[in-house]
Every structure is written in structure tokens, then in C-alpha cells.
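One structure is given below, represented as C-alpha cells, and several questions about it will come after.
All protein chains but one are shown in place.
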Amino acid sequence: MAPVATPFFFYLFAAIMVIGGVMVITRKNPVHSALALIVALLAQASIYLMLYAPFVAGVQIILYAGGIMVLFLFVIMLVSIDRSIRERQFNSQWVVGLIAATALGGLLIAVYTKGTNIFPEHALSVVENDNTQQVATMLYGQYMFPFEIASLLLLVAIIGAVVMAKKRI
Amino acid sequence: MESILHITTLHYLVLGAALFLLGVIGVLTRRNVVIVLMSIELILNAVNLNLVAFSRMWGGLHGQIFAIFIITDAAAEAAVGLGILIAFFRNKETVNIDEVNLLKW
Partner (left out) sequence: MRAIIQYIQSYLGSDQTPGAAGNMFWALVYIMVVFAGLSVAVIAMNWLERKILAHMQVRLGPMRVGPHGLLQPIADAIKLLLKEDIMPSEADGFVFWMAPFIVVLAAFTVFVVVPFGPTHAITDMNIGILFMLGVSSLSVLGIVMAGWASNSHYPLIGALRSSAQMVSYEVAMGLAVVSAILMTSLNAEGTGTLSMIGIVQAQQAQGEWFIFKFFPLGLIAFFIFAVAMVAETNRAPFDLAEAESELTAGFHTEYSGFRWSLFFLAEYSAMIAVSSIAVTLWLGGWLRPFPNFLSGATWDRAFSLFPGVVFLLFAAMCFYNAVRMPKHPLFRIQTIGLAGFGVVLGLIGLVLFVPAVSLRVQDIFWFSAKIAGFMYLYIWYRGTFPRYRFDQLMQMGWKVLLPLGLGVLILTATVALLQQRIWHP
């Protein structure tokens, strides 16, 4: 089935993502930031669907929106935010930060405008129907070792988080 | 007009770049640790978007696999980062990143 109205949905989700990103870095209240980030992440999951990556989209929803962001909200509720809302929101080097970011943006713009021949238009359509099966084959075949390392990383992260956050072990 | 209506890989890359810049600005300028961590998530997502776009461009799935690994990594990072944040808040009663300066001399 051919995708319907691709440009419209692309610009819609892109706008949602950019607005969400701006809200994340400008809101005073971290809860509002987190909600904006959730909206941006869900829009990004839709963009993944447009890129024929349904499995990554599913993982994005279940892990990012349903897992990591819940963790963020949980921690925001545990630490009291009343004081930090009343404080200054941006640090003293914000001018330097903005300049650095602008320089980086300029670099990216230069790359994307000058280097059109580095990014040829390939846009091959990956077969959508068995994307999950193909991802599984690669994940448990070619990428077996990185996969195991990722699970080790998660184990280390669990232990680290418990050691950090618990008062007495 | 043609370049606006016909969505190519470059469009996704520009979107990723915009998100990346927003994340960088957030990390460099905000004082609240929670929002700094969220900006890092933005940066990781921008990278993911680029990877998936490239994966579509070349017709392989390697980019998607890397995106999955990065999501795993982001989960680990968020867990450890928020654990540190809680430990820090317990000791200093603040979430201001400017006050994380015990090692400064």
C-alpha cells in the first residue's frame, strides 16, 4: 500500500518534534519539559513508521515514552522542584553556549548545502511486511555479540542505579 | 516547490540536525539537572533519526539495529543519571547543576 500524503504528515510530525524540543529546553517546570519531550518522542515514533521501521517505532513507544519518561516523571516528583522553579533557569555561560550551538548549526548547514552529492537520493523501499523478522535475524545473527554487550551494559546500569540511589545497601 | 513536497533523506537529516542543536543548547545553557538529562535524550533521538533515515536510504537494516542499541543505551544512561541525581539531591537539597562543584578547586 502506497503511503498517503507523505509530505503533509512529515511536516506535521516534524513541526511537533521541533516545537516539543523547543519547549523541553525553555520551560521552567521540569514536568512540562518532560511532557513536551514525550510528545516529541511519540511524533518521532510516527516518523519511524514513515521510514518503514515499525519495530524501531514500537521500541521507541514502549521504551522511551512508556519506560524512560515515566522514570523521569517519577524522579521529578521525588525531588522537590519548588525551589528550582523560582531560581534563575539559565546558567551564566549561556551566551557562550548559544554561540557554540550556532557555530555547530552553521557547520551542519554548510555540510548539508555543499554536500548534496554526499547524500545521493536512494530512498529504497525496505520490505515492510517482515521488518520485525529481519531485525530479529540480524540482531541474533550478525549482531549477536553487541547484543550481549548491551545486556551486560543494562546489568551494570541496574547495579549502578541501585548503588547510587539507595541509602543503605 | 519540488524539493519541499518530495521528501528525501535530506529532509530527515535536517530535522535530526534541528533536534540535535536544540539538545545541545539545552545541555549548554540550562541549570536544572533533570532538563539537562532530557536534552541529552533529545540529542540521542536526533542521532537515532539520522540512523533510521540512512537505513532507509541504503535499504539495509543496520541503521535500525544501531537505533535499537542506542535506545538501550539511553535507558541505561537515564537510569544511572537519575540515580546520581537522587543521590545528589539527598546530599545537597538542590537540582542545580552549577552547585555540582565539589571537585572544583
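A and B are the chain letters, set down in written order, and residue numbers restart from 1 in every chain.
FYI, a contact is a pair of C-beta atoms (placed from the backbone, for glycine too) under 8 Å apart; a residue touches a chain by one contact, two chains touch by 3 or more.
Keep in mind that this is a model prediction, so the values were computed, not measured.
Trainee: Identify the visible chains that the left-out chain touches across the whole complex.
Mentor: For the complete complex, the undisplayed chain touches A.
Trainee: Tell me which residue among A:I19, A:I61 or A:L154 touches the hidden chain in the full complex.
Mentor: Within the whole complex, the residue contacting the unshown chain is A:I61.
Trainee: Can you name the residues of chain A that touch the chain not displayed here?
Mentor: For chain A, the residues touching the absent chain are 1, 29, 31-32, 35, 38, 54-55, 57-59, 61-62, 65-67, 69-71, 73-74, 77, 128-133.
Just so we're on the same page, only the chains that are shown with their structure count from here on.
Trainee: Any idea how many Å lie between the Cα centroids of chain A and chain B?
Mentor: 6
Trainee: Quick one: in the complex, what on chain B touches chain A?
Mentor: 4-15, 17-26, 28-32, 34-35, 37-39, 41-42, 45, 48-49, 52-53, 55-59, 61-62, 64-65, 67-69, 71-80, 82-87, 89-90, 94-98
Trainee: Report the residues of chain A in contact with chain B in the complex, numbered from low to high.
Mentor: It comes out as residues 6-7, 10, 14, 17-18, 21-22, 24-25, 27, 30, 33-34, 37, 40-41, 44, 47-48, 51-53, 55-56, 59-60, 63-64, 67-68, 71-72, 75-76, 78-79, 81, 83-84, 87-94, 96-98, 100-101, 104-105, 108, 112, 116, 119, 121-126, 131, 134-135, 138-139, 143, 146, 150, 153-154, 156-158, 160-165, 167.
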